[in-house]
Structures are given as structure tokens and as C-alpha cells.
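A single structure is presented below for examination.
A protein chain is absent from this complex, but the other protein chains hold their places.
For chain A:
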Amino acid sequence: MPLIPSLWESKANRSLEFSCLRPALGAGAGSCVTSGGSRDAARAGPPKLAVCIAVIAKENYPFYIRSTPTENELKFHYMVHTSLDVVDEKISAMAKALVDQRELYLDLLYPTEDYKVYGYVTNSKVKFVMVVDSSNTALRDNEIRSMFRKLHNSYTDVMCNPFYNPGDCIQSRAFDNMVTSMMIQVC
């Protein structure tokens, strides 16, 4: 009878080695969404939260996007951008619901090999997208929801700033700090 090794062990080995094979972006032919090389290094750190947080305008351009600096930023940009497909789908499905029954939280948009992408949409169709490491099983639906709510509140504060020009990129320190608090603390 062959023995089956733990799934996680083998995945860890794989991704470490695979990261060596992945061509870098600088070479001009890098595949961006395949796998995260530094994932395992981050596992040892403090409790993980989001790895990428994005605020996207109604017109789908990014107001704000930030990812953990250790990782390939471009990858997350592509990932968040692609997730807008699912956001759009969910919003249009939601449009049929009554206004007061509308849920702002869009749930899991899609999982990738290493990440889970969650979505949230405000009433003014501003989207929040959050990428979470899929190995982070500690993060439950409720935590994700509350993170989105916090994000939404902070975003509302930004909008309330009379010096903020609607449509501009968000450059608020308070918002930045809030996002930082939700992201993985890199040691």
C-alpha cells in the first residue's frame, strides 16, 4: 500500500524549487501569476492578513493599490484587474436584488493556486479587492468582512476630506496606515 504524504509538505517543497524556475519580469517574458516564491518565508512571520489591498473606481481604474513589498507588485495588479470580471458579474447579479437587501460584501471572487481574492462593493460602485494567502486558514469570512468594513469606513473618511478631489488617487496617510495594519507585517 503506498503511503500518502502530507499535501502541505510537498507543496512547500515544490514552490521553493519552482520559484527558481520562474523567469523574472525584467527578462520580459515572466509569467506573473504562477506562484509566489516568498510565500513560505512569510509563513514564519506574524499573523498574516491581506497581501494586497486595492480600491478601484466605478470606472475600474485603481484609486489605490498596495501589496506586500516582498512580492511581485505587477502580479497583484494583474490579479486584481482580472478579478474585476467576477466583481462585475456579481454586481450585475446583485443589481436585481432590492436596494436595502443588497450585500456590499461580494464574498470570495476566485481562488488562485496561492491566493484567495475577496471583493466588496460600495453603493457608489467603488470596489475593494483584497488578496489573501490561501494558506491562511485562520482568516474566516467574518474577519474578511470586518476588514472590508474597516476599509470602507476609512475610505469614507478620505472622501469626506474637503481637500480630496473626487476621482484622484488616494494619498491619505490615515488610509495608508489602515491598509498597512491589514497587511502582512514583513519582518
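FYI, contacts are C-beta pairs under 8 Å (C-beta built on N, C-alpha and C of every residue); 3 or more make two chains touch, one makes a residue touch a chain; residues count from 1.
What we mean here is this: contacts and distances are computed from a predicted model.
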{"item": "Chain left out of the displayed complex - its UniProt protein name, from \"Mitochondrial inner membrane protease subunit 2\", \"Trafficking protein particle complex subunit 10\", \"Calcium and integrin binding family member 1\" or \"Protein YIPF\"", "value": "\"Trafficking protein particle complex subunit 10\""}
{"item": "Sole contact to the chain not displayed, among A:Glu89, A:Glu103 or A:Glu143", "value": "A:Glu89"}
{"item": "Touch residues of chain A, complete complex, unshown partner", "value": "1-7, 10-11, 13-14, 17-18, 21, 25, 28-29, 31, 33-34, 58-62, 73-74, 77-78, 81-82, 84-86, 88-89, 108, 110-113, 134, 137, 167, 169"}
